[in-house]
Every structure is written in structure tokens, then in C-alpha cells.
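Submitted below is the structure of interest, expressed as C-alpha cells.
Of the protein chains in this complex, all but one are displayed in their positions.
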Amino acid sequence: MDDSAAEHSSPLRILIADDSDSDRLILKTLLKRLGHEVLDVANGLDAVSLFQREAPDLVLLDALMPIMDGMEAARQIKVLAGERLVPLIFLTSLSEAGALARCLEAGGDDFLGKPYNRIIIEAKIKAFNRMRLMHQTLSDQRDLIRERNRQLTEEQEIAKRVFDNVAHSGCLDAASIRYHASPQSIFNGDVLFASPRPAGGMLIFMGDFTGHGLPAAIGAMPVAEIFYGMTNKGFNGEDVLREINQKLKRILPTGMFCCGAMIEADFKLNQIQIWNGGLPDGWLIRPSGEHLALPSRHLPLGILSPDQFNADFERVGAAPGDRVLMMTDGFLESADSEGNVFGEQGVTGTLDQLEAHDHPFDAMMAAVHRFTGNFEDGDDLTLCCLEMMDEAGLAPLPDRASPSALAGPAEWRCTYEIRERTLGEFSPLPLLLHICMEVPGLRRKSGEIYTLLAELYNNALEHGVLELPSDWKHSPEGFGRYYAERNRRLANVEGHYIRITLHHSLKPDGGRLRVVCEDSGQGFDFRNHPSVASGISPPKGGRYAGRGLLLLKRLAETIRFHEQGNHVEIVYDWQFARTAEDRDD
Amino acid sequence: MPIQTRRDDDGQTLVISIEGRFDFSTHQAFRDAYEHGDPAVRNYIVDLSDTTYLDSSALGMLLLLRDYAGGDSARIVIENCNNDVRRILSISNFEQLFNIR
């Protein structure tokens, strides 16, 4: 607001109180000529009641008046004005300092002597008006700030609640996971997600968004959706990571990113795959206390475009009893009262001192709390520890949803064929699983269906098309060799294909899914294959590692080979839900 | 002044030095150092000799500079880092985006 313009343009409403009729007339006329609106009274009592009614901007009061004098009127008027600054000027021909001081004490801001001087009156009114306006502006701004602040605090609290529902979720309560996340009061932008995979194993994602507060936390929402949505459908860590990076690259402004790590644990193969982009070293800790660093090898998420993004995971063998520890840098930055930080030395020091029966999670939490000397305040720690378990020891995924009363597709068939270079670039499994999940009766069997499809497809790809010997996978050195060779051969798949056909029909007591998998490979002599024939011991080399075949046999109703063995047909039956007693496992 | 600039190489290189903590508080000054710059500037050097500390917002600022300077075709060198600063840059693998010496 332009104060000088306001001074000249807007007329004030001025209240004058003086018991002398002529003096009052002079002053009133003077003020009106300056353009102001004037209300005049002859005594203090009338001054107070008129003030209350008309709320003038400025008050001119004679000090001595009958009924109620100026001092008392001034006191009452100041009280009525409250927080508003209403300048109050005493009209007086009093001269002793004592009397003047009493006027100021009563609430007077200034004096105007008699005879009234036009110029002095104008100057004082202008000066006080400026002061009045400034005061008003300050008050208004203060009120505005107060209100906005209150709103922001409220919004932040709601956002925090939403964030907390998203940020630490999934199967973090599984027996194999121990974790610590910072308390409700800290809005530090760290996230921790965990989800079992349909075919077994687990995916864990730990993230640390740049910045703090709301902007840091906003990225959590889409990442959570991607992580859980894709993992449930059977996508692997690499696919999920690519999608997360692409999403963040798109939605985060340049300069914001997410340091993160993804762990894909495979309890069947006893290995973990890890991708670390910007988080401090993760650790693989053997029961003996021996520990292996899992350092950050990639740029954080949200920086590189999809074609530049590197989703290569590191593979490490990890047996039951081994533990994987991950933390965000809030851990390393925890400080003691002197400002020293826990740092990498704090972490490696703790690991070096681990004894055989110590749990690394507990040891690390205790060490950092001892170091910082406090417990709850300023806790900005995110730590997660996954323990490798035996696959058999894991409880199977509970039946997620009871069969829906809604009818789904009952009689249908679909064929999906992947050819040539798409064989290496795209997994059809999530899509095929999704199609099967349209059948209500199959929904609670998603784990088994996924396993079936995955076994068929992977066998067709690795042993059928690529002709990789399966026994390489069973030794630690063979691992690396196997996957290197796999990648090499995937580059030369012209003319090859894999075709999967799904048929579904209803039966009196449920339904039947028939899966046919054909590939362009050489096939194998299934008539003489020991597993196919007797189904007992796993053979060496060749197509179909025995374990895979046994698994298929266990899950499916029947399994049949055709042509040269590169055509497999599986029948899977499902039943309408029975009562809890008759249901097996 | 926490941020100083000078020109080298016949004006083709802009050298930006950061003294003390390179964090959120240096955000505006850092941007002012290179934005609205002379189009003759082709190379950038970020001199961290006197930088004691670097945090994730500083990493973000470096990304903004890189974006301004042409993204993948930007020519930026980050030099004279102390051990702590070097370590932070290496955990985030920023040598994949910047020439660090």
C-alpha cells in the first residue's frame, strides 16, 4: 500500500471533544477543510460513547472537561481501541510538565496547544496517520502469517500421516526382517518397502529422498505403488527398479533424486542380488561375523534417463543364517553432543567387534545409541536387516482372497508368442499371470500358477532355446559362467521363439487350466529321460534340471511332453472353496 | 563471500570456488554464479579446495549446473576435493557424470 497516497487521498474520521463551543467550531472547520470527516462532542462521556459507536481513526481531546474529563475519557478510549492504534491528541493550554505527563500516562500520544495553528495540526495529523497505517499493515501481515502458518502445519501433519502409511509397509513384519525407522516426529524422506514375490523370495527397497519435509516425502507415493504393484505381479527387481527410476526422473525436478538400494533375495538359489545407488555400504554378514561390503555402484534414482540407466545387480551367494544389513545416511550422520559423527568408522568398528552370537541389527542400534548418548530425540535412523532363510522354512503365502462371487471368464483360450530378440528383452510372465488371475478361482493360487508358468518359460528359454546346461547353476563358480553365457547366447536368437497357450474351462467342482509351452529348441529325448520316466533322482546335465521337473509334477495334475520334447503340456485343476477343515495345507 | 568466480582460458572457462559448507544455504549464490552468464563460457570448473562439507542439496546443485551447461554434453570438472568431499561424491557415483580430479 502506498502510504503517501493514502495520506493525501483518504479522509479520516476524526473525533473531537472540547467544552468550548467556539474552540470546537474552529477546530471542526479546520479539519473539514483538510478533507476529513469530523464528529464533535462537548464532554468526555459523550466522547467515549461516540467512539464506541463510530470507531474514528483519530481522537482530539480537551484535557479539562465537565462530567468526564479528558484523562479519563482517554483511558477508556484506549481500552476500547484494543489492538488498533488510534492516535489520541490532547488539546490543551496546560503548560506545567506535571500536567502534561499525566496526559501521556492516560494514553495520550501528543499535544496540540492553543491557539490552534493550522500548519501544526495538519503536520501532526499526517504524521500520526502514517503511523496508524504502518501499524495496521504490520498487524494485518502478522495475522496473515499466523493463519498461513497454522494451515501449513495442519497440512504437514496430514501429509505425514499419509506418508507413514506408505513409507514403512509391506511385509516388514515378516520373521526374517528386523528394521528401525525414525519416529513420527521426523519427516526425513526415508522409505522402506518389502514384499514377498509370487514365486518365492523377497524384494526389499530402501530409499532416501533428497531434501527434507514435504518435497522429500512426496516421491514416496508413486514409488510405493510401483514397488508393490509390480512385485505382486511377479516382476523382478530389475524391472521394478527401471520403472522407479523412470518415474522419478519424470516427476522430480532436476537436482532432486533418491538414493536407494534394492535387494532381491532368492531363498531357493541361496543368493541375493543387490543394486545400490547412493546409499552407504550395505553389508552381508555371515554367522561367523565375517562381513562383506555391498557398496554403491550406481547413480541415485531419478537422475539418468531410461536409456542411460544401469540396472545391473550384483549377485552374492547367501545361505540361511547369513544376514543383509542396509542403512541410509542418517545413520552415518548421527552425532554426539560434540558434533562428532558415527560415520563409516562407527559401522565397521561395530561389525569388526561382532561376536558369534550377536545379532548385527541389535549390535548396530546399540552402538549408535551409545555413541550419540540419546535415545529418542533427533533419531533420524533407517536400518534394515534381512535374514536368509531356508525356503522350506518359509510359511507359504496365505490365500489372499477367497473366491469372488463375481463370475470371471470361464471358457477361454489365448496364445502369446515371443520371438527372436524379444526373448532376451521382455518377460511375458507378469502378463500371462495377470490373464490367469482374471479367473476368480485361480486368484488364491497365484503363487503356484506363477511358479508353473515361470518353470515352463525359463526351461524353454534357457534349456530349450539357449541350450544352457543346468548343472552349471549349482556351483558358486558356475553361477557367473552361467549368466555370462546366457547373456552371450541371448544375442544370437534369430529364428527362435517360445509360444505359450492358455486354455481354461469350468468343471463341475471348479475349473481346469491347460498350459502348453512350445519352443524352437532341439527338444530332448523325453521318453528316456530318467525323471520323466521314474521321477525320482535329479539327472545330471541336459534339459530340465530334475528339481524343476519335480516341482512341475507336484503342482500340476498332469504333465506331458510332445514332438521332440519341445512341446510341454500341463494341466492344473482348481476346486471351488471348501470349508476350512477339508482344505489341505 | 562463500562463492567466488573467475574466468580463465581467454574467458572460455568459468571457475566457481566454494568456501566452507556447500549446502542448502549456498543455493542462490551458486546459481547466480553461472546463470545469466556469458555465452562464450564453454567449460566449467568447480573448485572445492576450501570446501569443508558437501551435502545432498549440493549434489542437487551440481546436477542443476550440469543441466544448465548442456546435460550430457556439459563440460564440468570438479577439483581439489578433500577426503570427506571425495567420499560423498564417490558414494553417489558422481564420477559417472562429472570429471572429478
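Which chain is which? They are A and B, in the order written, and residues in each are numbered from 1.
In this text, contacts are C-beta pairs under 8 Å (C-beta built on N, C-alpha and C of every residue); 3 or more make two chains touch, one makes a residue touch a chain.
Keep in mind that, in the parts below, contacts and distances are computed from a predicted model.
Within the choices "HPt domain-containing protein", "4Fe-4S dicluster domain-containing protein", "Succinate dehydrogenase cytochrome b556 subunit" or "Peptide/nickel transport system ATP-binding protein", the name that UniProt assigns to the complex's undisplayed chain is "HPt domain-containing protein". With respect to the full assembly, the chain omitted from this view is in touch with A.
Touching the missing chain, out of A:13, A:118 or A:161, is residue A:118. Per the touch definition above, the residue from A:10, A:29, A:141 or A:165 contacting the chain not shown is A:29. Seen from chain A, the chain kept out of the figure touches residues 19-23, 25-26, 29-30, 33, 64, 93, 114-116, 118.
Basically, only the chains that are shown with their structure count from here on.
Chain geometry summary: the mean Cα position of chain A and that of chain B are 29 Å apart. Those residues of chain A that touch chain B in the complex are listed here as 210-211, 254-257, 259, 277-280, 295-300, 303.
By the touch criterion given at the top, residues 56-57, 59-61, 63-64, 67, 91-94, 96-97 of chain B touch chain A in their complex.
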